[in-house]
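A short worksheet on the structure shown next.
Every protein chain except one is present and positioned as in the full complex.
Order of writing sets the labels: A and B. Residues in every chain begin at 1.
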Amino acid sequence: MAGTIDTRLAELGIELPEAAAPAANYIPYVITGNLIMVSGQIPMVGGKIEGVGKVGQDVSTEDAAGIARICALNLIAQARAACGGDLDKIARVVKLGGFVNCVDGYTEQPEVVNGASNLMVEVFGDAGRHSRFAVGANALPRGVAVEVEGIFELK
Amino acid sequence: MAGTIDTRLAELGIELPEAAAPAANYIPYVITGNLIMVSGQIPMVGGKIEGVGKVGQDVSTEDAAGIARICALNLIAQARAACGGDLDKIARVVKLGGFVNCVDGYTEQPEVVNGASNLMVEVFGDAGRHSRFAVGANALPRGVAVEVEGIFELK
Partner (left out) sequence: MAGTIDTRLAELGIELPEAAAPAANYIPYVITGNLIMVSGQIPMVGGKIEGVGKVGQDVSTEDAAGIARICALNLIAQARAACGGDLDKIARVVKLGGFVNCVDGYTEQPEVVNGASNLMVEVFGDAGRHSRFAVGANALPRGVAVEVEGIFELK
């Protein structure tokens, strides 16, 4: 039987990506106590990077928010893997840390990272509300426009 | 009766700002276990942003340290809200994360973030000592010079 969160994902028409496997001596998540610390996620779709470019130059704020949403889908995919597939074991989203690859003087990092924040509330409801930071970066891995890390709490 | 920390704030002549309300699907703080994770705070004063500009160009290191102090006042205001108004429930400051909007080649991020670190020790004494990072960023939300996030521990 599908869990509550799986049902919500289906209603929203959201299919989570496969959780990407570790690429090195770091791993996608660590569970410590009842916290899942998820590594910074970049906009991977089907094993390929989407959403490369510098916000405020190559990428609009609106498009960047969509890229942040893809990062957030990957965060949830990793959280699901950490839960052995059962997202109903998530008590809440604790924190997101959002890095936006942008030009100097760009000021709309919050609107970009809202793409990730909004997805968390769509999927988890009130339990999706979280603390966060949203900052600019002059460069990100593989040239992606957004990278988001996250912390989830287990029930 | 005023609490110990409230008394110290009064002695220092420090009036905490109102804790800013959430602006989106993220919220100003989350309590997980006995940790308060406070969202990245920007230099809000009376609902308005103060302290915009690029450090090393528009803003001096000394002025930026003052801006970091305002961010820290907002962190403490959020921690107070998380404690239901009683700062004596704070066991200690655990961590600050400081982002400084600066020009390439600027090297005094630690001196800037000291503006936040020093306030924590003024207010909380030894319990205000904390781990931290201090890094540069090429751009921050709304063009602010400094953003600081924080973690506090509850008694």
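Of note:
Operating definition for what follows: a contact is a pair of C-beta atoms (placed from the backbone, for glycine too) under 8 Å apart; a residue touches a chain by one contact, two chains touch by 3 or more.
A quick note: this is a predicted structure, and the numbers were derived from the prediction, not measured.
The omitted chain makes contact with just one of the residues B:I5, B:A19, B:M44 or B:A134: B:A134. In the full complex, the hidden chain is touched by chain A at residues 22-30, 32-33, 37-40, 54, 97, 99, 101, 104, 137-143, 147, 149. Interface residues of chain B facing the missing partner chain: 33-35, 92, 94-96, 100, 102-110, 113-114, 117-118, 120-121, 128-138, 151, 153.
What we mean here is this: only the chains that are shown with their structure count from here on.
Separating the centre of chain A from that of chain B, both taken as means of CA atoms, is a distance of 25 Å.
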